[in-house]
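The complex appears here without one of its protein chains, the remainder shown in place.
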Amino acid sequence: MDFLYHGLLEAIRLLLSGDPETYSAVAATLKVSSYAMAASLLMGIPLGFVLGHLRFPGRRQARLAVDTLLSLPTVFIGLMVYAFISRQGPLGHMGLLFTLPGIAIGQTLLALPVVIALTATAVESMDANLRVTLRSLGANRRQLMRATLWEARHGILAAALNAYGRVMTEVGISMMVGGNIKWHTRTITTAIALETNKGQFAMGIALGLILLLIAFGVTAAMSLLRGK
Amino acid sequence: MKGTGSPAKGFILLIALLALMFGAAWAAEPQAVMMATTTSTDDTGLLDYLAPHFKTATGYELRWTATGTGKALELGKNCDVDVLLVHAPKAEMKFVEEGNGINRTLVMYNDFVITGPAADPAGIKGKTVAEALSAIAAKKSPFVSRGDNSGTHKMEQELWTASNLPLPEKESWYISTGQGMLVTINVAAEKNGYTLTDRGTYIKYESDKAGKAPQVILVEGDAPLLNQYSVIEVNPKRCAKVNNMLAHQFAVWVTGPQAQKLIQEFKLMGKPLFTPNAKR
Partner (left out) sequence: MAPLYQLDRIRHHYNGHTVLAIDDWTLSAGSITGLVGANGCGKSTLLKLLGFVERPAEGEILFNGRRTTPMDDATRRTVVLLPQESHLLKRTVFANVAYGLRVRQDRHQERERVAQALEWVGLPADAFARRPWFALSGGEARRVALAARLVLRPQVLLLDEPTTSVDGASAQRMKAAALYAHRQWGTSLIVASHDLAWLHEICHDVIHLFAGRILGTGLQTLLFGPWLDLGAGRVAMALTDGQRFVALRPAEQADAAVAAIDPRRLTLLCSDQAPSQAQAIMEGILSSLTLDPRAGGINASVTVGHTEFRVHLPADHPALAGLTPGRAARIAYAPEDVRWYA
């Protein structure tokens, strides 16, 4: 199992030597996960808030559906997205297959249920007295919503981190939709899959460690933000 | 209250973001030929070696996605790629017959070999393919298959049939990995079994193990083991969106004298991998 040790050395070498292939994969990963996170947070937080805060008919069913979608396998999402953006598919004319935005669409679908479900849970678990408190201090309906969202910020941050973890680490969508094209859509995870297939276990480990390093950076930044 | 935008503001941001995402995709439609190919051409580094030469010769970029032959053909059928470089002659011919591809041209071949443990428990060393497979089946020695509908897997299935043996898919000694070639060789090594592999991947495997490879070549050179690669242009009459001009450019180039010479010269660990055989 000396490839573990070699993997660690390789990771350091790749980072220090500025290996262009590695940095291209890192850039692709960061870019695509940023797109996906931005889109899923922008859509997921309001939807999750509505699901957790408002009482409307069909809410339980919607909640059940979202919770079920948490278990969507990434390869399945990849296939679904492929079916839509393949040139033969309904969105084929947009030319999204084998592009980073294409992957981002799939990853958005992956992250969206996570963001919605966890935001809804965070909002639901707010103290029942919060509403009374805000109303009693004179908040109108809009101010009540804004303050509730802000009070739930720690839960929502946790939702974002959780979704980010899923997006960063998924390989099924990136492989299926992105095609693992070198210099273009090769992400860290598809690169790991490729290196593993090639039997370059040390290289796979190295890339895995780099992914972990990025995840650490993001998480650390978030927890700093949370500390404020 | 900072840090939380109003829904309206969020919506505008979302639109802006989507515009940014798709705008980038629309704006930069580069002059690149999109190819689906098999893992063997990518894993061996052949395409990394050829692509810059293609760029210099034609000015076009070569992009490829490396998958099993099955998925590569499916991508072609769905008009998602311009050109294919694959190695499953029967499936390719069917693909062309069904009107999915045009101008199928031979490019090169490498060969398959049957590898196994050096101890060779079934005693197949130096035999023909038919004899070797019979011996493995008779001895019930573990046989590790790709099982992923790849070109190699298809070749293996054809070899069992050509040797007048039933497909041993349900046998307990027949192990289907559903994974890539190198993984499959490693599984064979772990199981002390036999497997069918292309020579290029084996050379890579052998050099990775630095002279201590548990799997060795036992059967080679037999005619049925020839592994023919062809280039196929995706039919532009079926797929209006494919860039047949580029596909054709690549097909012509890769079967032309410059590329054929490059393929001849391509070596992995000092050993040639592919034999060019384009008839142009």
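By letter and in written order, the chains are A and B; residue numbering begins at 1 in each of them.
Note that contacts are C-beta pairs under 8 Å (C-beta built on N, C-alpha and C of every residue); 3 or more make two chains touch, one makes a residue touch a chain.
Keep in mind the model is a prediction, meaning the values are calculated, not measured.
For the chain that is not shown, the touched chains among those present are A, taking the whole complex. Residues touching the missing chain, restricted to chain A, are 127, 129-130, 132-133, 135-140, 143, 147, 150-151, 153-154 (touch as defined at the top).
By definition in this document, only the chains that are shown with their structure count from here on.
Each chain gets a centre from the mean of its Cα atoms; for chain A and chain B, those two points are 31 Å apart.
Those residues of chain B whose C-beta lies close enough to touch chain A in the complex are 1, 3-4, 6-7, 10, 13-14, 17-18, 21-22, 24-26, 29, 34, 39, 42-43, 48, 63-67, 78-80, 179-183, 185-186, 204-205, 208, 239, 241-242. Chain A meets chain B in the complex at residues 35, 38-39, 42-43, 45-46, 86-89, 92-99, 101-102, 104, 142, 146-147, 149-150, 153, 179-182, 184, 194, 196-200.
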